[in-house]
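Of the protein chains in this complex, one is absent; all others appear in place.
Then we have subunit A:
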Amino acid sequence: MDGAGSTVAVHAARPDLLAFATRHRATLAAVAVLVFPALLPFKAVAADVLVYGLFALGFNLVYGYLGLLSFGHAALFGGGAYACGIVFTRFGVPWWAAVGAGVAGGAVIAAVIGALAIRTRGIYFAMVTLALAQCVYYAAYEAEGWTGGENGLRGVDVSAITLGPWHVDFVNPLTRVYVIAAFVVVALFAVSRVLASPFGAAMEAVRENEARARACGFDVRATRWLAFVLSGAVCGLAGALHALTIGIVPVETLTYTTSGLVVMMTLLGGMGTYFGPFIGAAVFLLLENLVSLWTVHWQLVVGLAFIACVLFFPRGVWGTLLAGLRR
């Protein structure tokens, strides 16, 4: 193809390509999630990127799609991690059931926090979620017999996984990443399905104009609550996978800094975009990991990068890229 012709062709093809990508976003995201760990030399960080990407995906349901800024998502992530770790270490249930318990744990905590917090909006919503998440943190901190308190819960050790005829070694770095990636792919498809459903449209309607959504007959409060619970389930899954990856549940999973971290990752990737949270998590964790190997002043470098992103890419890395393609 020669120069002039190809430019025209690209311009014409672009909307089609974008439409195609939007239609098959879950499949494309799944492919990215499956290819990414193979490319990265650091498998432990790759697992972290998947886990925190999933966490940010769940957070983005509430922040990006529902328009509510929560500062209490650590309670959902940590709650899922503790639910998974406690049933695994204390009751000896199989690892897959523990993951299920993590999802349920995240959803139940979200149901309670959500029921109390969705009455408020804006800064009040952020404050109420933060306060309730701190309650969960202190409860876990004090309940030493169950959670290990300040020392964290140890012994969430999954060494081998047996699924029917297959036996896989979970300690093997690559295997571990792909077991986690499998869960992430399932979650990606589920979230994509929810966003494409009438309920997904209702969420965005509530975000765009609450009064109009109510006038159109949507139950705003129920929509918000359900979205918050869904977000809790996704974050709970992320927490459970985190516990299985590192073999412990540290109490820091429940601290407010973890809530802040997920806000930062989502903003960095692009709020309200489907795949942005994963990009945000990848950028943040890789940057932190590489720079901290190089200097003890890594926070300065990461902070500057974050400021640069906020100043120059207000839509986040992925959001800016998408906006550029649409232009």
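In the analysis below, a contact is a pair of C-beta atoms (placed from the backbone, for glycine too) under 8 Å apart; a residue touches a chain by one contact, two chains touch by 3 or more; residues count from 1.
By our rule, contacts and distances are computed from a predicted model.
Matching "Extracellular ligand-binding receptor", "NADH-quinone oxidoreductase subunit C", "Electron transfer flavoprotein subunit beta/FixA family protein" or "Nitrogen fixation protein NifU" against the UniProt entry of the left-out chain gives the name "Extracellular ligand-binding receptor". For the chain missing from the display, the contacting residue among A:His24, A:Arg119 or A:Arg154 is A:Arg154, taking the whole complex into account.
The chain omitted from view is touched by exactly one of A:Gly72, A:Gly102, A:Gly236 or A:Pro250, namely A:Pro250. Touch with the chain that is not drawn comes from one residue among A:Leu39, A:Leu163, A:Ala211 or A:Val296, which is A:Val296.
Panel shows subunit A; residues 41-45, 48, 149-152, 154-155, 157, 159, 171, 173, 242, 246-248, 250-253, 290-296, 298-299, 301, 305, 308, 312-313 of it touch the chain omitted from the view.
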